[in-house]
Structures are given as structure tokens and as C-alpha cells.
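Sharing a structure, written as C-alpha cells. Questions coming.
Only one protein chain is missing; all other protein chains are in place.
Right, chain A next:
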Amino acid sequence: MLGLERRDLTILIAVAVITLFAPIILNPFPTGSALAQFNAGYPDLMQRFVIFGIFAIGFNILFGLTGYLSFGHAAFLGIGSYSAVWMFKLLSMNVIPAILLSIVMAGLFALVIGFVSLRRSGIYFSILTLAFAQMSYNLAYSVLTPVTNGETGLQITLSDPRILDGESSGLPVTSLFGAEMRDTTTLFVGPWSWDFSVGYYFCAALMLVAFYISVRIFRSPFGMMLRAVKSNQQRMNYTGLNSRPYTLAAFVISGMYAGLAGGLLAAMDPLAGADRMQWTASGEVVLMTILGGAGTLIGPVLGAGFIKYFENIFSKINDGILHQWFAFMPDGLENFVVAVIHPFIGKGWHLTLGIMFMLVVIFLPGGLVEGASRVGRVFRRRDRKADHVESDAARQRAAAE
């Protein structure tokens, strides 16, 4: 179905079901309970999960398949955001034209940057892309202030023309043919509350489309060629294939994914700042992809969710909360434990993330996906062993009789 093999279809359906019920799944703890701060089911964070999921899925098409490590993909994220906000300012608050322009603009920039950067491979390619991204960042921050509004960031204002929308009282909001992105319905079931937001479901639908396209690319002859680029470029060239257009196509496609993600960020919150293009943002998507499992289908989405969860949840825990948790301990011990944990939470969440990243890279080079498959294998082996023991026992019984 859908041109997919059974296994891939199962993965796609699983992802679809999880994204559909994410507002419930991510809010396992009743509101007001002590553990409620671990709930991730609020619209703002869920939107980030899927938007950065799209970003990482696209990055994985380049890095996971061809092995070309781009250190400048945040540039396309930023370009997507700026394009979308300009669309909101000039044309309409409808998100569709904004997102289309984001994808197109990011694709065009990727074509130019990719054309130059892909003349080199390995570390030189990474440095070239990094240089381009930092150039874009600095241009957006200062030189191109008329277009990007410099360090304040680009925002919508009341005086914008918005040709299609006509007059409106107050600052308009982004919408999809009238359905406002910020609209949220809250469902109360017993002590639980679940938020169903229009914006989240819009992003989630696009994430599913993006994921589906990526699966198709992975399983296509084109995807096989990209893996061939990673495996042995020399053999590829001596087999009559020109590796340059293949890598450029992969670069442009992943740039368009980044543009889509940037456009969605702006569609959820119509403002764009230069910091979205900074090298830390480029590094983040590399972390997401490697943490989840580069070259796997589902890995980048997992990695994106993992990192965004940590960024938003661990950074919220403060010493006060820790004192509450360890209140049962004697005072001296309590203070000691809190002091030990303190560097790893709140603003120190990067430290926790860094340690986890190191552990994954050292012990699970295939990322979280490899971890999951190892766990799966252990269980299967145990099952088989249990079967053996049972059948041995049965045989002995039969022999005894």
C-alpha cells in the first residue's frame, strides 16, 4: 500500500497513531500532581517535537544516506522563517502560501550553497557549509536589516499591507483558511487534561507527509544511489554515475525540509530572528540525527523529540523542586544530594544532554534505534531460550514415559 513494503507501512502507521494521540500519550500524569512537570503534552512543546522532527528527517536524507555532514542547515531553517513572516506581512495570514514560499526559498539557497560546498567532501564540506551558515547569520543580524529587521527580529505589525486579508482590528493571527493555529480545545477526563491544538495537528500532518516522502526516498533507486555515494564514490564514478548531481539533489531536498520546518516555526509564532540561523542550531540537528540513529528511518524523529523534551523539561527543574523530592531525607543529606544533582538540571541541562550524547555515541553508535533493536533482540533470545527449555522438558517427559 502507498508503494511501501509491509515493514515500512507498519512504521508509518505507528508514527501516525502516535502523533495522532500524542496530546494524550505525552500527558500521562494528572494535572496538579507532583509529576505533572514531566508532562510534555502542551501545544507549544508538541509543535516543537514535530517541527524539529521534520528538520531532522530532512537532515537525515543528506547525512544519513550520503554521509555528507552539513554544519550549516540552520541557515535554511532561518531562511524558511523569514520567508514565511514576509508572506504574513505582505500577502495573507494564511499559512499555506507562507510555507510554500519557505520551501521554495530554502530550496533555492540550498541549490547555491550546495553547488559550491559539494565541490569538496569530508571535513572541508562541513567547514564550507558552516561558513555559509555563519555568513547568513551575520547578514541577517546586521547587513540585511531592511529585510530581516536585524537583532529585533522580523515581526508582523498592524501597518503591514496583507493584500488578501483586508482590514483587521488588532494584530491578526496565523490561520489555515480561518482555522486559527493557536486554537486549542482542552479535554478534561477525571484529573487529567489534554490539549488538542490546531497548530499541532497541522504540523503533525505535514510531518507525516515529510516522513512518508523520506521513506519513499530511502527505498527508491535514488536512495540506493545516495547510499552508494556514502559507501564508495570512486566505484560510483567508475560505474558511469555522476555523484555530484546526486549529492546536490540530496542537499536541496534536505534544505527544503529545513525550510518547511522554519516556515512552520513562523506559522506557529509569526516572528523570525537571526539566532535561528546560528551554528548552535545547526549543531543541534546533527545531535538529534546522531542521537536517534543516522541513516535510520525513525531515528531522527526520536532524536528530535528526545532533545526537545530535555531542553524544555529538564531545564524547568530547579532546586526548589529537588528539595521537595528529597524532603524525606535528613537535612544534611538532602542538601548534599541536591548540591550533587544541581549542575545537571535547570540551566545545566546541556551537561546532562552532553553526557547522554557521549554514552550513546560510545556504546550505541547506531543511536537510540540501535538501542531499541538490541533490547528487542535480548527479549527474542530469551523467548527462544524459554522455548528450548520447555521443549527439552517435554522431550524428557516423553522419554520417561
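We take it that contacts are C-beta pairs under 8 Å (C-beta built on N, C-alpha and C of every residue); 3 or more make two chains touch, one makes a residue touch a chain; residues count from 1.
We take it that contacts and distances are computed from a predicted model.
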Can you pick, from "Actinorhodin polyketide putative beta-ketoacyl synthase 2", "Glucanase", "Amino acid/amide ABC transporter ATP-binding protein 1, HAAT family" or "Ring-1,2-phenylacetyl-CoA epoxidase subunit PaaD", the UniProt protein name of the chain not displayed?
"Amino acid/amide ABC transporter ATP-binding protein 1, HAAT family"
Option touching the unshown chain, where A:32, A:240 or A:320 are the choices:
A:240
From the list A:228, A:301, A:338 or A:360, pick the residue that touches the absent chain.
A:228
For the chain that got dropped from the picture, name the residues of chain A it touches.
3-5, 216-217, 219-225, 227-228, 230-232, 234-242, 245-246, 249
